[in-house]
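Here the structure comes first, spelled out in structure tokens, and everything after it is commentary.
Apart from one protein chain that is not included, each protein chain of the complex appears where it belongs.
For reference, chains read A, B and C in written order, and residue numbers begin at 1 within each chain.
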Amino acid sequence: MNEFMRRLLMLPPQASTMARSIDYLHYFVIITTMIGAAGVAALTLYFIVRYREGAGRGTNPPPDLRPHHARGGVSLWFELSVFGGLLALFVTWWVIGFSQFVRIWEPPPDSMTIYVVGKQWMWSFAYPHGGGSVGVLYVPAGRPVKLLMTSRDVIHSFYVPDFRLKADVVPGRTTQLWFEANQPGRHRIFCAEMCGPGHSEMRAEVVALPDADYERTIQGLAPAQISGPVQGLAIPFEADPPEPLSLAAMGQRVAAEAGCFRCHTVDGTPHIGPTWAGLYEATIPLQDGTQVVADDAYLTRSMMDPAAELHRGFLAVMPSYQGLLTAPQIGAIVQYIHVLGDVSRYPGEAPLPAPVRGTVPLVNPLEGTAPGEPRAAGPRAARPNPTGATP
Amino acid sequence: MTDHGHQGPAPRVAIQFQDLAKQEHAAHFGMWLFLGSELLLFAGLFGLYTAYRTRYATAFAEAVHHNALWIGTTNVVILIVSSFTVAWAVHSLRRDRRRTTLWSLAITMLLGLLFLVFKGIEYGIHFRDGVFPGHYYAYQEMPGHGAQLFFTLYYFMTGLHALHMIGGLAAIGWVAARVARGKTTAAYPIPLELGALYWHLVDSIWIFLWPMFYLTTG
Amino acid sequence: MTSYLTETTGIKSWLLTKDHKRIGLLFMIATALALMLGGVFALLIRFELVSPGPDFLDGLTYNQMFTHHGVVMVFLFMVPVIPTVFGNFFLPMMLGAPDVAFPRLNLASFYVYCAGAAIVLAALWFGGIDTGWTFYTPYSATSPTSVATAAFGVFVVGVSSILTGLNFIVTVHTLRAKNLRWLEMPLFVWAIYATAIIQVIATPVLGMSLLLVALDHAWGLGIFDPSMGGDPVLFQHLFWFYSHPAVYIMILPAMGVVSEVVCTFSHNRPSSYRAIAFSSLGIAFIGFLTWGHHMFVAGMSVVDVGVFGILSMMVAIFSAIKVFTWTITLKHGRIRFTTPMLYFFGFMFLFVFGGMTGVAVATSSLDVHWTDTYFVVAHFHFIMVGGTLTMYLAAIHYWFPKMFGRMYPERWGLIGAAGVILGFIFTFTPQFLLGNAGMPRRYWTYPPDYQWLNVASTAGATILALGLLVTLGYLIWALFKGPKAERNPWGSRGYEWLAPTPPPVHNFEAPLEITRGPYDYHLPET
Partner (left out) sequence: MDKTESQVMAEREHPGSGGKYVFALIALLCLTALTFGLHYVTVGELGMIVALTIAAVKVTIVGLVFMELRRSMVATRTVAAVAVVFVVLLCLGVFADVGFR
């Protein structure tokens, strides 16, 4: 039944876990729509034929002298039941539809995050393992994946018909979308929001790989493209580091070069700006008396517009990095702060028990470097293994 | 209809109206529909103010400090008094006191001009500090998007209101000329009543703009 | 009583007329030209999409074609047509009034429409616009094309729409004939009244949002500009606050025509007058609460998606009430199957199917897959072409004798109507399937496996175009050579048929005395 209806309505294959339940609602809604429309048309045709005027009489039909009330029409009860039924039908559509919508929009907690950047007429992706790709999104089949998306110029819309999923990609904001591919396969990505002459060529592909060789493919990727020199902030990068750094380590490097450590410490010691130790997901008091959870969105926003939600007790001296840092760099710094979340905020106390999945023992940049001297690449010895990956 | 001697000729009833009452109701009703559409022209901007105030609450509260409170407050008093004088003009025209009507209208227009002068002074202060709308915003003491959006919205709303103020001045001026020439009289006060309605709308919009842009400091 | 057509002659008498009937005809010519221009753009789009790769248009030109099709069709034809042509001509006559409340304002509204249309067409000619008729920022602010001029032109056309709406509301309130009570007015008047309310309330918000886009595009005063911290989704809020009620501006007058056509040709009073009258007002007011269903995936909060979803379901009930009442009106009638009735039958299927797919699209989870694909394109064409265009053609045929004093050829009428309806179905049903298959809208090139559906749609489009050309042909022929029409060829009890054919300048010899209801078919015709 499902296959027949899917082929009849020309729906693409149901490649994500949500696609099948969405399609069931689709069949229910479309069938009732067809029945309703055909029914009304048939009834109209029947009445037209049944009550047509006698053939051939003059153009001016004789007056119908029957008294007013005997003129047909239906009882009030019949009318109320029809509209009550219709209203109930529409409300059921809404109840099922909206509950599915909420499930579509709430990513499961353990989903892997991938950063997506829409740019005029191409899609680029940055993976938590530091790799990056343009035009192809590698995802592990059978595991939920959360996409944090932003745009560099105009509104695009990330649309994967096979997953029945679409979300606008708005510049200046991060919107999110999650899915879980059922089994390995390749699926088309379209841009669904008018974004210029190349709108119809802004296509990409989701490649769902089995878990085993997903790691291998990811490792082989070139480092996330820090596309082009960042305007105004000449970041002296080595041509290409011997092997891809993890996103957190890259975040540490970008933060160092962007000069974040002039005001922010990573081991809890108080300084000009709030320390990054234990900052991730902590509720912090703001200047205007309210509180906010320092999650990805807050950290990204405060990099773009620091004065908007100022941490109480600190001066509004931080410059805005809007346009200075690209989205992968921002993602990298946020990931680095995420990893620092486990470092204890109060120096001297016993460090927290090592977290379960063995996060990377990061070198504190303030230790080995004299102020102002550019930091060398990460030490070879403690090569960071990708966080959260089970070899 | 009894003629009221020097009140001028009774008004002509147009062909499509059955009587004078319907014609006058049509005039007032049509004017109110026009005022409704003018108010909804501002609705878009009020919506934007709500949205950006929710998103940049602290920046908006802080940016209000830069607006000169004394100019805003004087302007609100000016407009309330001008609303009174224009209403008084309508009232005295109905009692057929042409001189008081003309004086009230003159004071109204003077107050309107005064409002625009103060508005000009305030814009001058902003321009001197580098507070410009949109991309041209270059105000050092309040960097950041919140303040930039606040002042862009400030220019859009007060600018649109100033345009409506100029329109109101033109309308009152035209009506004052008709009263002076005796074409708008006690028997046919419709044009002055409609001009007054438009003026009251412009005043009501400023009564809302004042707290939004001058008062709500945190 | 000499007819309004021949009372005064000469170009000046037509261009400076204050007669609501002549202004109606002027609008008819202007909007018919807009329809043809929009149709040309539509055919260019359809022929470009015959093959997956680029054909005779490059990417930018193709984007300009569908944008021009959208802007010309929506703002210059669909929104103004039935109120300004048939509303202008018949509203005063149905109220028993000699003219609208403000005749000079009525003429001003026509010239403001022409000015706005001229500005829009100038923008299309010099540089064109490629942002889609929705002008979404930030692309509309950064597009190299002449967006600012086009946005200003649409603002001016909006002013004309406000003036017309204002004029009609005052006319209904103050110019009803002696003892014509509110619940005895013809249903077409109710539909035009509800449309006028939406025009007056919603159009200013569109004017403001388009002015903000024009300022952003011209001088960088962007309030929605993300690089300045602005939020492009807010533009969508302001735009759709107008544009969803705008679709009710398009469909409500068409529903008014349906009520008149059904009652006249089934020779029966509406089965429930109050249901149709009050659901017109219901659609007008509840229509303002549902704009968010255009933005379910635009990054809106989940709370808003839920609220706008349930409200969108409510507004569909009023349309359902109307459709149900029309169907029952046919019962116990004596139906004469003329061209307007064939259009009515087409309307019933197309509008109901289009409307139900609308409610389907408002189901939030399905919308995630459907929005911005050809499914939505097919949905709104089913309502716009299947609903408003069919009723525009039905109204032309229904009131042709009263407006021009001549009869149209019935046989050719039926052929034209069949061509239009079949051509339409053949064009847009494949697009529903394209949408399901996931082809996004506004695509210049597309993956090859969508090609056969596009070819079918293009074939249908040619049939639709032929049907419209045939209709235009025999109507022009009938204008001059059609047989003379008598005062009331359809035996209708509407008040407009009490006036002689074609009506004199002030519609009735003596002020109308209302002695019976507008649908009293059980009384012999006076």
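By our rule, a residue touches a chain if its C-beta (ideal position, glycine included) is under 8 Å from a C-beta of that chain, and two chains touch if they have at least 3 such contacts.
In this text the structure is predicted, and so the values were computed from the model without any measurement.
Taking every chain of the complex into account, the omitted one touches B, C. Across B:Val77, B:Ile125, B:Ile166 or B:Ala180, the residue that sits in touch with the chain not pictured is B:Val77.
Considering the whole complex, the residue from C:Gly207, C:Gly292 or C:Gly517 that touches the absent chain is C:Gly292.
Considering the complete assembly, subunit B touches the hidden chain via residues 1-2, 4, 19-22, 24-25, 28-29, 32-33, 35-37, 39-40, 42-44, 46-48, 50-51, 53-55, 57, 61, 73, 76-77, 80-81, 83-84, 86-88, 91-92, 94-95, 186-187, 189, 196-197, 200, 203-204, 207-208, 210-212, 215-218.
Residues of subunit C in contact with the chain left out of this view: 173, 197, 201, 205, 231, 233-234, 237-238, 241, 288-289, 291-292, 299-304, 307-308.
In the analysis below, only the chains that are shown with their structure count from here on.
Contact count check for A-B and B-C (C-beta pairs in contact): higher for B-C.
Centre-to-centre separation of subunit B and subunit C, using mean CA positions: 35 Å.
A straight line joining the Cα centres of subunit A and subunit B is 46 Å long.
Residues of subunit B found to touch two or more other chains are 56, 144-146. Chain contacts: subunit C has residues 229-231 touching two or more partner chains. Put simply, subunit B touches subunit C in their complex at residues 15-18, 22-23, 25-26, 29-30, 33-34, 36-38, 40-45, 47-48, 51-52, 55-56, 133-137, 144-146, 148-149, 152-153, 155-156. The touching residues of subunit A, counted against subunit B in their complex, run 286-288, 304-310, 319-320, 322. Subunit B makes touch with subunit A in their complex at residues 56-59, 61, 143-146, 218.
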